[in-house]
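All protein chains but one are shown at their positions in the complex.
Chains here go by letter, A, B and C, matching the order in which they are written, and residues are numbered from 1 within each.
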Amino acid sequence: MKPTTVGVIGTGRIGRMHTENLVHAVPNAHVKAVADPRLDKAWAETLGIPVRATDVDMILNDPEIEAVIITASSDKHVELIRRAAAAHKHIFCEKPVAFEPQAIEQAQAAVDAAGVKLQVGFNRRFDPSILKMWEAVRAGEVGEIHQLRVTNRDPKAPPIDFVKRSGGLFFDFAIHDFDTVRFLSGSEIVELFAVGAVLVDPEIGKAGDVDTAVITLRLANGALGVIDCSRQTNYGYDQRFEVFGSKGSVFVTNTTPTTVVSSSKGGVVGDKPHENFVGRYREAFIAELSAFVAAVRDGLPVRVGAEDALAAVKAAGAAKTSHLEHRPVRLSEDVQPTSGGKRR
Amino acid sequence: MKPTTVGVIGTGRIGRMHTENLVHAVPNAHVKAVADPRLDKAWAETLGIPVRATDVDMILNDPEIEAVIITASSDKHVELIRRAAAAHKHIFCEKPVAFEPQAIEQAQAAVDAAGVKLQVGFNRRFDPSILKMWEAVRAGEVGEIHQLRVTNRDPKAPPIDFVKRSGGLFFDFAIHDFDTVRFLSGSEIVELFAVGAVLVDPEIGKAGDVDTAVITLRLANGALGVIDCSRQTNYGYDQRFEVFGSKGSVFVTNTTPTTVVSSSKGGVVGDKPHENFVGRYREAFIAELSAFVAAVRDGLPVRVGAEDALAAVKAAGAAKTSHLEHRPVRLSEDVQPTSGGKRR
Amino acid sequence: MKPTTVGVIGTGRIGRMHTENLVHAVPNAHVKAVADPRLDKAWAETLGIPVRATDVDMILNDPEIEAVIITASSDKHVELIRRAAAAHKHIFCEKPVAFEPQAIEQAQAAVDAAGVKLQVGFNRRFDPSILKMWEAVRAGEVGEIHQLRVTNRDPKAPPIDFVKRSGGLFFDFAIHDFDTVRFLSGSEIVELFAVGAVLVDPEIGKAGDVDTAVITLRLANGALGVIDCSRQTNYGYDQRFEVFGSKGSVFVTNTTPTTVVSSSKGGVVGDKPHENFVGRYREAFIAELSAFVAAVRDGLPVRVGAEDALAAVKAAGAAKTSHLEHRPVRLSEDVQPTSGGKRR
Partner (left out) sequence: MKPTTVGVIGTGRIGRMHTENLVHAVPNAHVKAVADPRLDKAWAETLGIPVRATDVDMILNDPEIEAVIITASSDKHVELIRRAAAAHKHIFCEKPVAFEPQAIEQAQAAVDAAGVKLQVGFNRRFDPSILKMWEAVRAGEVGEIHQLRVTNRDPKAPPIDFVKRSGGLFFDFAIHDFDTVRFLSGSEIVELFAVGAVLVDPEIGKAGDVDTAVITLRLANGALGVIDCSRQTNYGYDQRFEVFGSKGSVFVTNTTPTTVVSSSKGGVVGDKPHENFVGRYREAFIAELSAFVAAVRDGLPVRVGAEDALAAVKAAGAAKTSHLEHRPVRLSEDVQPTSGGKRR
């Protein structure tokens, strides 16, 4: 069986990472083309990618290309999904698919109509530790779930420019946490209460966003959840997860680049957590594309799709509303954060 | 300088523990008397305590006794404080001093009028790990505080009988967490949002209480806090604390009775956390009484007093209101949980 | 049943620690007397000890005293054991009982003739972690034992004056390790090979001792063992133990005064191990005396006796010979380190 032929649309930081993983580490994938208005052609040549385009049509019109990886800027995701679906390409799309539920529903409708697959880039679902935790929960090791906890802290605040177009902390950052809670619990978020604050950088506040937040959740299965977020740790990428229930607790601690421990007068010093998501989720990024390629080849359903993107975006919207209106918000409300239009 | 002569009022589980610590481990203390309507006289005799009374007057009327330890049932605390103050005894009172702010204020007024000391039993403030964390925070190691996290989980749910008279999860259990947040942050709780649930035992729900809760806090210094509580872990007493700020994080993990680690086919297995508060806070319980005795002897202020009890009880009341009314509650509101009367 | 009446002979550092433990923490013990030529009488008075003597006869001639704790200087241990046995006192004697096997055998003969108990101060056997490890080994958790490892490192080298009269690294320091290997394995040391070096302090070398050593052991049950020792860590008292066998491994890691972990730019910093044996083995020191008092009261055998002191001293002698003669030494050899006489 031949490798699956893939094209990558968008070669920013994440796009380049996915491309390199597809070339080096994902089984049965052949990257035939990359497209980006500002493509670094030397980089693509080094990877041995035959078609190095500035125009996405070079990918969408190529009948050999079976699947596309959409890593263009977020505001183009839905349009690209619709065009790729129309061109009968299977689709892997980075999160966020969109900031509005309706847009995601339209994307979903497009892929459904075309009969192609759409996998969404919630990489954590493919992390070995989180997957093992999920298996433990499924196997009943914690019994009935009582609480879920997610700590999500970036090492450094992103540039203000990114903050402005990112959708903000709830849509850009905590969106992974909403998905993680849904994934680990196997349940839906019914209601949440979010408080945000500007503690890291006043510029983030001026840009209309927060950099610190705590979100309390109530799930359909009765469990409570709590997410805490920060844009800056100084000590690396802090990613901790816990599912606690009637029989006990399963916890995922941080990973570190090394296991070196130094003991001296000053204390017992271990390595810091991985510096950022690239190191922390390296295996997960490879695994999510491997799973996508395998799903395409074997005609199997993808493990995380548009409905998951939709649920996470609804939660992000509710969190923003909760924060702005200072009240608990049910996800069944038709919440539309009032300042939503300025977000993108 | 002679040892300080002490009387213990109330010899339930906590009263006996404090008495034994005073006899065996607290420097410069002499337990002259214990009083309890259902006193186990053989136990008191074994400890070499001369006066073994069923009537508290034997202690209050003894001019040699300089200080009393009040560990009677919670509903008698305020009355005993007033009588001990009137008898010019210094006072150590177990938490909760009372469930109503007004009662605590009356107790405070009584000790102020008598010019005696009143220390409250917030033992965590004397735990070596929490103290070291507090010092690190004071020394600026975390920079400005952005978040505080407290996980407080009991190994087993208490008997329903206790639940009914305990004041409930917020007043009996989370009260330590409110104090811990105030202690570690050096700031006041301004507002909170609490969600509770009955997940451990439906009988707890029938008794009008919850067994699981998540409380989000906003502090005067701008920091956010989150407390999560549960009445049952199955794996021991789970006590974790984190202060996170502009420079990094300080964390206190669980303590274990041993450091044994077994590696075999089944995994790498370490010891469970201490079984309950007696083991976990053994050093803290000794240290709080040692500090109380030292404060009495040296004429120094106590390290945790009625104003701390008051602040914690106000937070507990606000948490109960928040949970019942399903909204964020400011502590400056004159909150009186409507079902408060049934609590005691 | 009345408390057991005890006298303490020798109130140096260890003697004072044992006395305080007997007064404060050991159940059913009454310290009637302490004796030391240079007794600090104020200290003894504070503890409420009635008889504060400079002459040991005050203890040996007191018919009320049932048991003695011998913590005088090491060279007087055997003579004191003989006199105490003759006075029909049960005996707890700090290690080392003596440096020559014959002297220990004489002490044993004396206590046997008098029908009194003799417990030796191998405190590690009463440490909660080591005890739990021992139970795991007994319960078959590691299967058949293949290897034992002991790391024994002191925080700071002792004063040269102590080095000179201590018996040296093998007799004073590694003697605990030989006993630990025997205790954990339930087997006897058959042969060993020791290498020593002077790496910490040349003055230790001038005093005829080593400060660093590695000792390889072969046990009667076929297992191999390895002990590594150092007189100086700079990072606290390093005490690690492992039993490894056909089914897996049981490990005891270091204990720390707190569980505080600080994460910042500089790394993830945990607490150092306990500063010295007083903190590390606090519970063990209390437990060994509690067990001794219980054995006296209940007429039960002691858990560690003269035969254990003898076996450990024979191993220490063999290690010294091995180091000096640079060859493996069997414990069945009648080894007498040639420079042994100068040691004391």
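Please note the rule applied: a residue touches a chain if its C-beta (ideal position, glycine included) is under 8 Å from a C-beta of that chain, and two chains touch if they have at least 3 such contacts.
Worth saying up front: this structure is predicted, and the values here are computed from it rather than measured.
For the chain excluded from display, the touched partners among the shown chains of the whole complex are A, B, C. Check A:K41, A:K132, A:K206 or A:R330 against the missing chain and you find that the one touching it is A:K132.
Remark: the omitted chain is touched by one listed residue; of A:T54, A:S262 or A:N276 this is A:S262.
Only one of the listed residues, B:K272, B:R297 or B:H323, touches the absent chain: B:K272. Counting the whole complex, the residues of subunit A in touch with the unshown chain are 24-25, 128-129, 132-133, 136, 141-142, 247-255, 257-265, 271. Seen from subunit C, the chain kept out of the figure touches residues 144, 146-147, 149, 153, 193, 195, 197, 199-200, 212-214, 216, 218, 222-226, 228, 230, 232-235, 238, 244, 246-249, 326-328.
As for the chain not pictured, it touches subunit B at residues 233-236, 238, 256, 263-273.
Going forward, only the chains that are shown with their structure count from here on.
Taken as a contact graph, with one node per protein chain and an edge wherever two chains touch, the assembly is complete, since every chain touches every other chain.
Shared numbers divided by all numbers used gives the overlap of an interface; between subunit A and subunit B this overlap exceeds half, so the copies present the same residues.
One finds 58 Å separating the Cα centroids of subunit A and subunit C.
For the pair subunit A and subunit B, the distance between mean C-alpha positions equals 42 Å.
Shared interface positions of subunit B, defined as residues touching 2 or more other chains, are 247-249.
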